[in-house]
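The structure under discussion appears below in the form of structure tokens.
With one protein chain withheld, the remaining protein chains of the complex are depicted in position.
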Amino acid sequence: MLRGLSFGLEAGRCLQVSGANGAGKTSLLRALAGLLPLESGVVTWCGLDTREDHHTFHSNLAWLSHGPGLKGDLSAHENLRFSAGLRRVLDREQIDAALAKVGYANADQRLARHMSAGQQRRVALARVLLLDCPLWLLDEPTSNLDGRGQDMFGQILSAHLENGGLAVISTHQSLPLSADRVQALELS
Amino acid sequence: MNVAGPNSVSSGEAGWLLVRRDLRLALRRPGEWLQPLMFFFVVTTLFPLSTDPQLSRLRDIAPGALWVAALLSCLLALELLFREDGQDGTLEQLAVSGLSLSWLLLAKCCVHWLLTGLPLVLAAPLVATALGAPYAAIPGILAALLLGSIALSLIGAVGAGLTLGLRRGGALLALLVLPLAVPVLIFGARATALAIALEPTSAPMYMLGAIVVLSATLAPLGAAAAVRISLE
Partner (left out) sequence: MSWAWLHRYASPPLFFRIAGRVIPWVSWLAAITGAAGLIGGLGLAPPDYQQGEGYRIIFVHVPAAVLSTMAYGVMAGAAGMGLIWRMNVAHAVAASCASVGAWFTVLALTTGSLWGRPMWGTYWEWDPRLTSELVLLFLYLGYMGLRSAIDDTARADRASAVLVLVGVINLPIIHYSVDWWNSLHQGHTLLKFGKASMPPSMLVPLLLMMLAFLLYFAAIMLTRARGEVLRRERNARWISEAIGALAT
């Protein structure tokens, strides 16, 4: 499906993957994450083949698929405690702080299946924040987000990149980042 | 921003967290997990209705009825094992979490067994008595079903992983899992028959134990491989 792709990404930079529907944005991200096998080629992380040493790679990876990946019968808090808590020891304050950053500070006991799509997206982004990983692979992170949500995403992404993080993001929208931070990849 | 930091989670804690999450989810929706148990009761009721209801006659078919019903209930419950986690993307997150997927799936199997296997085991004395088993046979029947249901949950996990997300998943799952469950059925039913006849049950029970140990060792690996393939 995808052929002849080659790129590298340095710390503090973000790869923006764009392209028409069906161009293979999601496939590329899933292949990078190790969810899709490669017919040929390698994905390296810090010089190591990610297929050989997927443990180290995945420990440094925060993955957000195009679905929110939330449990419908759990509240925002519970969702984060269980999904991010599998990888980081978390306390209540950290989860509250992350929810505040994504603009969902007033998260009550509402279950995820009663949330709006935009709210679910915010909780999913809070999970990415809580994982505290250098590499973000985000598939359409701003889908269903309103204008303020887009701004919020721009802020957390810039903060992540300034901290020396990396991000690969598939999106149709332009990212609110300075040009030297963004590397564009157009799939056809 | 490093994984080896002091606040990273050990495999044991992660597994325990997953167990707690699945239990909490099950508590929020108890009906789903009770269905296999109801099915077990209904199927075992069909046997006396379709044959001779004299307890002395029923005693002969009790081991078979008990085990076929248990096998089918386990099969029904298996569809619940990964379905929701596969649909909502949780399995995907587990697969790229950097934790051992087979270990996490083993944790899920444990919860699944607690929710669907254990109720069958606990319901067995009632059903066995109704099918004419003497009271002295109850411990043997409990032990056989305990071991057998654990083995079925584990073996079934591989099949559930392979059929995850397939359109005709349910019928295919039966075709994949039931032939693999033949040894469990044979030894389990035999142990039950011996227990009902008030004879020593150790030979088939040891075999069941061996199958549990073997499947606990290999099935999580197979299930992890199957789930990874199904997530592609």
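Read from first to last, the chains carry the letters A and B; within each, the first residue is number 1.
Criterion: contacts are C-beta pairs under 8 Å (C-beta built on N, C-alpha and C of every residue); 3 or more make two chains touch, one makes a residue touch a chain.
Because the structure is predicted, anything quoted here is derived from the model rather than measured.
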The one residue from B:Ala136, B:Leu175 or B:Val213 touching the chain left out of view is B:Leu175
Contact partner of the left-out chain, one of B:Ala107, B:Leu162, B:Ile196 or B:Val212 | B:Leu162
The missing chain sits against chain B at residues 158, 162-163, 166-169, 172, 175-176, 178-180, 182-183, 186-187, 190, 207, 211, 214, 218, 222, 225-226, 229-230, 232
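Here, only the chains that are shown with their structure count from here on.
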What is the distance in Å between the mean C-alpha positions of chain A and chain B?
-> 35
Over in the complex, which chain A residues touch chain B? Could you list them?
-> 33-37, 54-61, 63, 65, 67-74, 78, 82-83, 85-89, 132-134, 163-165
Listed in rising order, chain B residues that touch chain A in their complex are 1-3, 7-9, 14, 17-18, 20-21, 24-25, 28-29, 88-90, 92-99, 104, 231-232
